[in-house]
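Yeah, one chain of the complex is gone here, protein chain that is, but the others are all in their spots.
Which chain is which? They are A, B and C, in the order written, and residues in each are numbered from 1.
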Amino acid sequence: MTLNVGVIGAGMIGQAHIRRLAERVSGARVVAVADVDAERAKQAAQPVGARALASGEDVIADPGVDAVVVASWGPAHAQHVLGAIAAGKPVFCEKPLATTEEDCRQIVAAEVAAGRRLVQVGFMRRYDPGYRQMKAVLDSGDLGAPLLIHCVHRNPAAAESYHSEMATQDTAVHELDVVRWLLADEIVSAQVVTGRSTAHRSPHLIDPQVMLFETASGVRVDLEVFVNCQYGYDIQCELVAELGTIRLPDPAAVTVRHRARIATEVLQGWPERFAAAFDAEFAEWVAGATAGRLTGPSAWDGYAVAVASDATVRALHSGRIEQVHLSTRPAFYAR
Amino acid sequence: MTLNVGVIGAGMIGQAHIRRLAERVSGARVVAVADVDAERAKQAAQPVGARALASGEDVIADPGVDAVVVASWGPAHAQHVLGAIAAGKPVFCEKPLATTEEDCRQIVAAEVAAGRRLVQVGFMRRYDPGYRQMKAVLDSGDLGAPLLIHCVHRNPAAAESYHSEMATQDTAVHELDVVRWLLADEIVSAQVVTGRSTAHRSPHLIDPQVMLFETASGVRVDLEVFVNCQYGYDIQCELVAELGTIRLPDPAAVTVRHRARIATEVLQGWPERFAAAFDAEFAEWVAGATAGRLTGPSAWDGYAVAVASDATVRALHSGRIEQVHLSTRPAFYAR
Amino acid sequence: MTLNVGVIGAGMIGQAHIRRLAERVSGARVVAVADVDAERAKQAAQPVGARALASGEDVIADPGVDAVVVASWGPAHAQHVLGAIAAGKPVFCEKPLATTEEDCRQIVAAEVAAGRRLVQVGFMRRYDPGYRQMKAVLDSGDLGAPLLIHCVHRNPAAAESYHSEMATQDTAVHELDVVRWLLADEIVSAQVVTGRSTAHRSPHLIDPQVMLFETASGVRVDLEVFVNCQYGYDIQCELVAELGTIRLPDPAAVTVRHRARIATEVLQGWPERFAAAFDAEFAEWVAGATAGRLTGPSAWDGYAVAVASDATVRALHSGRIEQVHLSTRPAFYAR
Partner (left out) sequence: MTLNVGVIGAGMIGQAHIRRLAERVSGARVVAVADVDAERAKQAAQPVGARALASGEDVIADPGVDAVVVASWGPAHAQHVLGAIAAGKPVFCEKPLATTEEDCRQIVAAEVAAGRRLVQVGFMRRYDPGYRQMKAVLDSGDLGAPLLIHCVHRNPAAAESYHSEMATQDTAVHELDVVRWLLADEIVSAQVVTGRSTAHRSPHLIDPQVMLFETASGVRVDLEVFVNCQYGYDIQCELVAELGTIRLPDPAAVTVRHRARIATEVLQGWPERFAAAFDAEFAEWVAGATAGRLTGPSAWDGYAVAVASDATVRALHSGRIEQVHLSTRPAFYAR
C-alpha cells in the first residue's frame, strides 16, 4: 500500500521533501503540490508525476491525498495544519509548528479534540543516529541522572536577512526540542549572554550568542549558537550525568594524513549532516500516516518549543533570565 | 514506475534483501519468491505480498518479474544468473558470482553476448560512504599514486563450519573486490602467512591469517583476516600514497566517559556495519534495472575476484606466492 | 651552577615539589625544609639530604638558600612571599598567592618596589603542552580574534571538607588564570548558575556549578566545575575564534579494543595529568631564579585571579552577575 502525499509549499525545503519522498522513502508517493507561486508548484510537481494544485486548501481537500506535508512559510503553517486536522488527514509540519504561541495552542486543542495523533513536527534531530544513541545510553540508567548538557550549533555563514532573534527562532529551536526529548523534560527558564561578535557577520547581527536554559528537573543546558563560524556546519552535544558523560559523535569521515596534518572534512550544511535523520523521520511519518496514528514529535512539542523560544528571544532583549510558562500537558500527549 | 522483483533464495541473506526491497528501497517491490524449501519461500513471500513460486527458473520466467535477485546457495548462482541473462532480465547476484572460475567465465561471455550490463554482483563495500570517500580522495590525485593498502577484517566469532579456506572465500573476497575498485587495478599475486592461532577458534581453523597481494601496477596490499577476534566486527583500511594516507573511519558512535574510560561501542556484525551500503547498493541496482542498464560491480568483477580468491587458497596450502592469471578484460567492461 | 632551594611547607604538595626538584629538575637541589610540623619537615628533608629548619623565616634567612618555594597553607603564603621579596630571594608560591585581595596587592607593591620579578605563582596550566599549542595557534592569528572559550574541569571525587566556594577558590582558579593567559586579557565579570546537584556529593556541596565569565575585550567564557564526576580527572577547553576553533587534546593513551568497546583510560588526578607541566614550570623557575629574573606567572597574575575568584564566590551567593574590579596594572608587569 502506498501513501499518497500532498505537499504544500515548494520552496527549497518543500522541494527537498518532495525529492526525498519520491526517491528515498519507501511506501509513499507525492501526488499533489501547491505553492503561492503556481509556476514553482508546477516545476516541483512535474518530475515526480504529481499534479500542481492551486492552493494548500485544495491539497488538503483533494480526495486523492491521504496525508499532507506543510512546508509553506511559517505564518501559513497554522492554517494548513488546522485544515489537515479538520480533514482527518495526518500532517507533517516543518518547524515551526506555528509562529505564535496562541496558534500552537489552537493546534494542540484541535488535535486533542480529534482524538488521535495527526500532527508530526519536523524536528529531525530526534532521528539522528547519534542523538538516538545518546538517549539510549542515558535511558539505560548506567550513568545516573542527567545534570548538564553542553551544546554547540554552528553554521558556516548566515544570509543578511538572518537577524539576532533568528539565532533562537531558526537555529536554537532544534536544541530546544532535542534537549527536551533527550531528557523527557521541559525548559523552564532562558538566558542569553553575548559578548564580542565576529567580524564576519552582518552588522545588525549579534553572533555568537550563548544561551542558558534550565529544565523542570533542574538540568542546566548551555548552547553556543554561532552562525558565521566560517569553517563548517558543526553540531556538538555533551550530556553530563552523575556517573559519566555522553558525547554526540562527529560524522564519520576518512582521515587524511597530508602536509603535516591529520585531518577530516567538516560538512557544510544541515542537509548533509542530517540526511540519515531526514530519511528516518519521513520513514516513520509514512509508516504512522499509513497506520493512521503518528508517533514522532507532536503538536505539544511544537507548542513547548515555541513558548521556550519566545522566552529566549525576550531574554536576548532583556539581558535577564526569563521564565517559560507552559500550559498543563494534556494526558493525550503522555510520554 | 515500480520495479517488480523476484527473489531466488529465502535464507538469511535472501530474507534481508526482501525486507530491504520492501521497506527501505524506493521504486521496487518484491512480487515473487522461490526457495528450495517451499515453506520458507511462502513465509518470506507472504509479509510483503509476494507470490511463492516453485523454483528459481519459475521466478526468472514469470512475466510479472522485471528483475531477479539471486540469493540461493553459491553452487546454484551460475545457473540462475545465466537464466536471467538468457531471459534478458537484470539480475542482482549475491557474492560469489559463481563457485568456479569456469562458471564465472561463462557468465561473462553470456553477458558480453547479450550486449548490455545485466549482472550486478553483491560487493556492497563499494557503496559504503567511507570507502567512497577514500576513493574520492585518491582519485582527486592530491596524494599522488597509491603504493600500499593495509586492511583488517575481523569478525567476533566464526561458526564451527567455517574452515580455513573460507577466510579467503567468504571473508577476504570483500577486500579483494574493494581494493581492485579503489585502485582500478587487478590482483596479480597472493601469499598467506600464518603463525600462532587464537585459542578461541575451532581446532581445525587457522585464525588469524595475514594475506599479501600485489596488483598489476605494483601496489602492495596486506590483509589481516581474524574471524574470532571476540570483541566485534571491525573493518579497517589505510591506503598509503606518495604524499599522504587515507584511512577508513570507524562508524560514528557516541563517546561515553564512565568508570575511568573514554569508550565507544563496536558493532557486532556486518548487517549493521554496512546497512547504509546495502541500502545504496540496492537503490543503484533498482535504478539501473529500471533503466535497463546496470552500473554496479560487474560479472567481470565477480570473475576477477574468483580467480584471485582461488590463488589465495592455493597460497594458503602451498605457503608460497601464487600468481593470479586473468583472461583479457573485454572492452565491454571498460572502466 | 646549582640553585639551592629552601622549601616552606612539607604537606602533600610540598613533598611533591621536593621530590620533583630532587629527581626531575636539572640545576637545583633542595637544601632546607621547614614545616609547622617539625617531624614532617625532618622526614621530607632527610631523603634528599636537606636540613630541616624551624620556620619559614629561617628558610628565607638561611644564607645557604638561594631561592624559596612556598607550599605552606594558604593564609601563610603572604608572609613568606613578602619575606622572600624582602630578602631579595626568588620565590615560587603555590596558588593562591594570598588569601585576601589586600595581601595580594601588598605583594605586588613589594615586588614593584623591589624592581625585579622575584615571584612566580604556581599556575602550572600555562606549561601544559596542550595549552601552549592552543596559545600558539591563537597567537598565530590564523583563526582571527577569540570570541568564546568553553571549559570543563572535572575531578573524580571531592573530600567532605570541600565546600561550594572551593569550586571557585581551589578549582576554577586554574581556568581563571589560564584563560587570562591564553587571551592576554582580564576577567571583568562573573556569574554562577546551578541546578540539580549530583547524588554523589557531600550534602552541603553544590556540584556541578556552571560559571560564566566575561573579559575586558568581550570574550565569553563558560566553565563547568564538577568535582564528583566519578569517572576521572578531566580537563577540557575549546576556544572559539572568528575563523575556527582550537581544542585542548585529551592526554595520549593507548586505544584498547575489547569486549565490544574501543576505549582509552582516563587519568584520575592532576599530578599525572599535569606532570609534564609541573616539570616545565619548575625548570623555568629554576632557570629564572638562577638568572636572577623570573618569567612565569607573576604576582599580578596571582592578584588578578584572586580578585576574579572573589567576584565568582560573590556571584555564587548572589545569583547575579558580579563585576571584577582590578587596580591598574603596573607597567612593571607589561606583557
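FYI, a contact is a pair of C-beta atoms (placed from the backbone, for glycine too) under 8 Å apart; a residue touches a chain by one contact, two chains touch by 3 or more.
Since this is a predicted model, take the numbers as computed values, not measurements.
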item	value
Contact list for the unshown chain, restricted to visible chains	A, B, C
Option from A:Ser55, A:Gln268 or A:Thr290 whose C-beta touches the chain left out	A:Gln268
Touching residue (missing chain; options B:Ala54, B:Val193 or B:Ala291)	B:Val193
Identified contact with the non-displayed chain, of C:Ala61, C:Ala76, C:Val137 or C:Val188	C:Val137
Residue of A:Trp181, A:Tyr231, A:Trp270 or A:Phe332 touching the missing chain in the full complex	A:Tyr231
Contact footprint on chain C, counting only the chain that is left out	22-27, 129-130, 133-134, 137, 142-143, 243-259, 264, 276, 283
Residues of chain B in contact with the chain not shown	144-145, 147-148, 150, 152, 191, 193-200, 208, 210, 212, 214-215, 217-220, 222, 224, 226, 229-231, 240, 242-245
Contact footprint on chain A, counting only the chain that is left out	231-232, 234, 250, 257-266, 268
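One rule holds for everything that comes next: only the chains that are shown with their structure count from here on.
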item	value
Equivalent interface positions on chain B and chain C, same or different at half	same
Approximate Å spacing (C-alpha centroids) for the pair chain A, chain B	38
Sequence positions of chain A contacting 2 or more other chains	243-245
